[in-house]
Structures are given as C-alpha cells and as structure tokens.
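With one protein chain withheld, the remaining protein chains of the complex are depicted in position.
Our next item is chain A:
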Amino acid sequence: MKMKFTNNIYIIILLWFTSACLEETPRFLEFENYEFEELDVNGGNWKTILVSNVDQIEVPAPKPVTSSEYVQELEAMRQKMNSQTAAERDAVRYWTNNPILRWNEIALEMAAKYNLIPGPNPDGTYTLPNPANPDGPPAFPFAHPPYTSRMLAYLSVAQYDALVIAWKHKFQHNRTSPYWVDSSINPAYPKSQLPSYPSDGAAVAMVSKEVLKMMFPLEHTFIDQKYEEHISSLENAGINVKSDIDAGILIGNEIMSFARQRASKDGMANAQTPKPVSDSIANAAYERFGWKWQNMETPQRPVGLTPLFGKVRMWHVPNVEEVRSDPPPAPGSAQFEEDVKELKKYAAHMTLDQRRIANWWEDGLGSYTPPGHWNKFAKLSIVKNKLNPLRTAKVFAYMNSAIMDAGVACWDTKYYYHYPRPVETIKGFRTILGTPNFPAYTSGHSTFSAAGATVLSYFFPDDEAAFQNWAEEAAVSRIYGGIHYRFDATEGTVQGRKVGQYAVNMAKSDGAF
C-alpha cells in the first residue's frame, strides 16, 4: 500500500518534470524568406560610402539570355538544383534571399567568440593580442566594443557599396532571373523582378568573407566554408547562374580594395598605445583637471583599452572635437555627490527590474558587445519591414558607421577627461557588473546606443519610440550596474544622438530611403 503511494508520487514528479516544456535555444534568427516590399529601381544612384566614383568599378555587360553561353549556364544550374543534397537544401533555407542578415549574424558570433580580455601572465604582466602573431596567446583580436564597432562598420559599408554598384548594373542590363527565362525552374525564394546580373548575393558573400577574414585572421577556414556554402546556395536556390555570380564576385573584389585601403590607414593600428603614451595622456588630463582614471584590476593593467581610438578616422563627423562632451562634474562637487548617492542606493537595494536591465544590456566580455545588440534590433526591423538587400545594407551601413563614430567620439571624450570609475571614487564599492578597463565619462553603452537609435529611428520611424526607449534603458543600465555615474550616461546619450544625426544627414542626402 505504501509502496504504491510512493510509486504514484514518483510518477507525478516524473510527469511534471518531463512535461515542463524546454525553451528552444536557437543558434540563429529564425525567419522565412519574404517578398521584398520594394525593388528600388534607382538604387544604383544611391550614394556610396567607400567609393567616391562608382564608374571606377567596371562590370562587363552580360551575355543575353538567348546566347548559347547563357543556355549552358542555365542547364548547369538546373543540374545542380536537381542533384542537391539535404545539406545543400538546408543551406538554401538558411541563407535566404537576404543573406546580409546571415553574414551579420556570423560577424556577431565572431565578435562574441573573440571578445575575451587577455588575462595576466604568471609574472603579473599582460601580453596584448598581436595581429602579427594572431595565434597568441592571447589570440588576436580582442573583439572589444571599439574593435567590434569598427569591424561591423567596414562589413556593412562594404556590403552597401557593393550592392549600390550591383543595383546600378542590374537595372542597366536588366538581365532577368533564370526562372523567368525558363518557367520550369522553381526557385527556392519568392520570384522577383529584380534583375539577376550581377548577383547581389555573390557581391555580399565576397565582401563579407574578405572583411571578416581581415578582422578575424584565425577564422579563415570557417569563413571560407561559409562563403562556399553561400555561393553554392545561389545556384541551388535557382536565382543565379554562374555569370551572375562571377560578376557579383568581381564587384565584391573591387570594393574590397577600397575597404582595405581605408582600414589600413584609419588609425586603428595605433589605437592601443604603449605605456609611455598612455601615461602622458593620463598626466595631461591630471594637469588639466586634477584627476585621472586608473585600472583597478589585480594585477593592474598598465594601459587602458585603446587610448587612441578617439583618433581613428570617422565616417560622417569631420572632426571629433565637434562632438566632444563638455567637462564632467568634478569629484566632490554637488552634482557628483548626488550621483554617487544614487549609485550607493542601487548597490544597497536593487529591484529585480533594475537588475534585469543591467544584465540584459551588459553585453560584456564574451558577448557581441553593445554594437552587436543594436545589430540584432536592426535585423528584426529589417525582416519585419521586408526590406530588400540594398535597403538592408543601407540600414546596417549607416547604423554601424554611426555606431563606430559614436565609439570614436566617446573614446575621445573618455581619454580627454580621463574620469575615474565609481569603484575608484567610492571606498569599498562593489558592483554587479565588471568595471571596464577605460575611463568612465562618457558611457560607451549610452553613446553607441543613442547613435544606433537615431539611425534606426530615421529608417523605421514607426518604431522610433521603442528605439529611443532602448537607448535610454541601455544608458541607465550602466548606473544600475554600478559602473557609471548618471552624468556619464546622460551625456553619453546626448553625444550619441549628436553623432547619429551626422549619419542620418548623410543617409538623407541621396534623397532615397
């Protein structure tokens, strides 16, 4: 009798446990192919960002669809489609007809994978990641927020320029898609009037592969494999023949020479300074203001994160001093004391909602950083609004270049004022987020987020309120986390909006989307 009772309880517990649904843990954003809401026939006239004169990039005229060459390519494509493996069919579903979204996800994953701060050596020194010896240890790069913002900016700007040029030639030559030539071809994606030569997918694949390889030298094998999979999916999906793809690759290659040239000379190579330079920057601030920031880790890191990122070439702001913030309240001032009081209040008592906000926005080590967070928002809005690849690229290009500009502006301000963190100014202060290795004022999260929100609000005005709320939340999350004073966050948001507006003005200047 008692045995029976126990057994019943076992069964009840087992049922309860197994019936409790497990949440899915997806590896990428699930979305379906969609029909583009607009084709942008004049998209080839939009303003490129890297390339000053689009006529510099020559694309040969395609063979007509009646030519024997085309007929042969069409047949080859058909055979490829008919002999697809299950893995190839999965790849077609994965890449979709808007593959920028996938390359963006791959970029975010790389960022998260490489966003690891080097630990100390046994003798207490630190070794910095070195692009000349990427294997390390520590491995190169350390994909911290400035690094990731720049990586995403180059990726998105190269994608955008490649697509503007692809669009120009698409509507110049008007070579129709394979499935319009041969009605027996059943494409994997919705049929579209977008001309197929040159392939927009191939152009995106080429620049994405090359930018990511430039940024993540240890990932060449993985990135090449993604590239091959993507290129192969274009034929398997029935949307491009080989010459479409070749022309797309050609555009991609041309764009990359502009991207490489700019990246090699934008000042990033000097952003992480040696100790004497870093010390002189700190001392300059100390002489000017009477304070300086110091790293509080054990052993102490001798140099903060990228002291000269503020000197890196911006995309839309002519001179970083235009967007440098006014001085912060001095330690000991009434404003300072008030904001310290607020920090102590949260440290003593934090609501669950405040804790959730601090953690949801942490985007710290091991994550895709705040720029990554905004790329995720952009992706959701792009899918929701069914943007075509060109518009998708434009959103990412202006948002990510604005976010990088915000990072540059913020870093300029950070190292100009060299303001100490709360763990330095408040005795015995402990935080629920790790304190980053750079000065407090202004808050990076706040500037990145306000710039991202400003650009996204321009492209998606219906969701402006949500973007602005997120930017405010990102800013305040750092106060809850105990690592920023309110004035860091408030001023960071102002600065980010200001920087974002430069990008918006530029985006507006071609009069299109």
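Keep in mind that, in the parts below, a residue touches a chain if its C-beta (ideal position, glycine included) is under 8 Å from a C-beta of that chain, and two chains touch if they have at least 3 such contacts; residues count from 1.
Here, contacts and distances are computed from a predicted model.
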{"item": "From \"Transporter\", \"Peptide/nickel transport system ATP-binding protein\", \"Formate dehydrogenase subunit delta\" or \"Dimethylglycine catabolism protein DgcB\", the hidden chain's UniProt protein name", "value": "\"Transporter\""}
{"item": "Contact with the hidden chain (one of A:63, A:93, A:113 or A:344)", "value": "A:113"}
{"item": "Listed residues A:217, A:267, A:327 or A:434, member touching the removed chain", "value": "A:434"}
{"item": "Interface with the unshown chain - residue positions in chain A", "value": "2-3, 5-6, 9-10, 13-14, 17, 20, 22-29, 105, 108-109, 112-113, 116-120, 137-138, 296-299, 347, 352, 355-356, 359-360, 362-363, 365-368, 372-373, 376, 423, 429-435, 482"}
